[in-house]
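What you see is the complex with one protein chain gone and the rest in place.
The first chain written gets the first letter, and so on, giving A, B and C; residue counts start at 1 in each chain.
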């Protein structure tokens, strides 16, 4: 019997990607779709790429509309998930693609977000040490941010193997869909095409505390993180260049061995053969993470570059992967590791 | 028992897209992969988006290497398919993605191509009147060109319903993958980004006679075609703007009715609701064709705009769709009608 | 003594391009800048590419603010120019980059625009037969639309030489800046990158009557025009593919000769050597028009492709060129014929 899934926020980019994946998932039946300002509109005018769902009409985002499903995906502006989740009952699997339940530190939440702290849920990054088992049977899942997905996968093996000092410097480039569908001047095509620009510089981006939380958790000590996100002229994809100062005595062989060990059994992470570096185009629409690591002896730094699709593995694919684990389905069900390229 | 498929030309864009689709096709087992200049290389370095096939090694393109499969896809430079196909036996399904067997008129072939005429095979555009039945049980398939796919679907209903004079003017924009992976200066990223340019202007593009053949076949009289292809700054997609002078007495209602009738049962063609126009992004990686039609009364022309993915429906998807028909499989098997957007 | 120029609408794309050109114009001193919703803001935050003007502050768009200049450029939403112009006095040169004074036919205006007809001014396309002399000494100039600039230059020689039937089919691709800075979902970078889409299909685009007016004026008889604009994934540039049915007896030589004659003395139009086709990248930021013509004998059509920068020759450059003529300055002053490429 099919698992019935509802999607709240179906008109946005995250919601659209969730639907793209669910439409191809063999165990899922797509139920109610909601969208606030777009309630009453046909999905075909909002998400014309979802041809088979073109005739679906969005409802308003209310707990009543979302009830009666086995899984509810929330792709809402941050701060709106808690109220909806509370009314959905503990037997429903609620998968929150927003930030609301990612941080375990209330003080960090309050420094970076302008809404009350709502608590934390099992964290939907199964590759992180300890995370997969916490997702088994879970009925609440906090899907990681797109940048923390890329960055945490890129750096945790260095911390897990005690190869890196607790001091990371990260610069990541994201496609524009990471900024959502909101109508802001700097997101116009005329502005973004042919241009790169930074934002949230100097430790002010909201994904910073999430990265700190993940890396510190693995390192067993506080890791300081210098994180600079940049906007790249492409619709999708994150290229995260992640560096950490190497501990004394570290060798290139030890670094490579740590990364091979960390990902040898992971279906969605490929450590590339030595000498090959990842490109975001290769993971377009794929749930795969491509990464490569180098040890820069002169600078005494470990450098890892990870490519992910911010909407797939970075949001909707990670959500479906975690849902599969929570429901006891095969983890790879409905998820492709092949990108649409060129 | 799985159908075993080989792909000749697996390192190119068409070959890569065939592999992307075959890897998700439930009845196909991927066999030998070949590539001439790339023989001996790992697929992972040539097509990094095909992660699950990364370890495959290319062989040289010989009949010997391709024998022993149920289906052989040829994605070779034009003029090279005949020699390979001859040696493969009549029981093997050979799907040629090149131009070699598309034209029924030897004189037209010789005017536009520089190799001897090799004959014609059943034409892999099932939506064209009469084409689907000719594909059933076929053991040779000529996959249409990407432009002819878009243009023929856009205009044949007007000719089938006798609404248009035999005089079509077509301007189409293609993503750069349509030009292949050959190293030419005008295909460098620095040249194509931020730029549009025409090529093959004035009736000289090789897809012109194929368009003429398709439209004339449906019209029952020779159709003259002014066809101008342009190169657009995007990796994939064709937007074909196709116009034909309307016959006297034609109305907008008659035009719409003809298009609704033509595509009502087609799984891979969507006539959009009135007022909505297609964008190529909506069919990225999808086998769907999105189209819309208008009747411009002041200019007395029928205007149809079609969006297709040149590599999917325009090449590899059309090939798989036709293969499904030839093998008696469900026509939609292994093909998605959902694009990867944004 | 410098000519003092004011720019109304300085925060938009047209206004920004006018300022870019005026800042390099040796006879111009930039005076008041206005912008309605942006009044009071620094230009540096709105147009960061205009570094030397970063400290300028926008005023509200009123006749009072604009008075006291020798030239006033209006880059306002259509329908707003007449009221401002009326209050500026006949001695001031008013250059309107909007549509308000382009059409000579009140009925055509009313069919395509939703504001009262305001009359017509000398038309700022000096290359059009008769236009240059009408601009000499003018104190009001209607700058052409960007599409009509490209299309009229591409086709008028065919009509001036009586080579073409009064029946033109045009498909043009424009960069997104042609749609302005307005915040519309389909103009988001995530939507336009990697995508082509049509709009204003079927004779409904507002530039259609302007094209009809220009071509009919040269032809001496009504020309029907099928015009389809498309949005291309690039910030700037128009590639206009313009075709017209050839009159009986026309030859390729006659066509080429007509185009060579039409542009031999024009500083801003280059007919390319035979075999070379224009690309929009080559005119990025340039006032140059690159074009090429072919005669398609099989289809009996003349095909002309023109590349212009929609903001430069298509708007601000054409405006400055016409201003130069009106003021008796050298026509090429302050205008470059070199594009920024790649």
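Just so we're on the same page, a residue touches a chain if its C-beta (ideal position, glycine included) is under 8 Å from a C-beta of that chain, and two chains touch if they have at least 3 such contacts.
Source: prediction; values computed, not measured.
Although it is not drawn, the missing chain touches A, B, C when the whole complex is taken into account. Listed residues A:23, A:169 or A:333: the one in touch with the omitted chain is A:169. Touching the missing chain, out of A:135, A:158 or A:225, is residue A:225. Residue in contact with the omitted chain (choice from A:17, A:127 or A:191): A:191.
Although one chain is not drawn, its touching partners on chain A can still be listed: residues 167, 169, 171, 173, 175, 188, 190-191, 193-199, 201-203, 224-226, 228, 230, 232-237, 239, 241, 243, 277-282, 284, 292, 294-301, 303, 305, 307, 342. Listed by residue number, the positions of chain B touching the unshown chain are 13, 175-177, 179, 181, 183-185, 187-194, 233-235. Listed here are the chain C residues that touch the chain not shown: 13, 16, 20, 23-24, 42, 44-45, 47-52, 54, 176-177, 193-194, 235-236, 270, 272-273, 276, 278-279, 281-286, 288, 290, 336-342.
Note that only the chains that are shown with their structure count from here on.
Distances from each chain's CA mean to the overall CA mean are smallest for chain B.
With centres defined by CA atoms alone, the chain at the far end from chain C is A. Chain B and chain C have centres, each the mean of its CA atoms, that are 37 Å apart. Separating the centre of chain A from that of chain C, both taken as means of CA atoms, is a distance of 45 Å. Among the residues of chain A, those in touch with two or more other chains are 13, 176-177, 193-194, 235.
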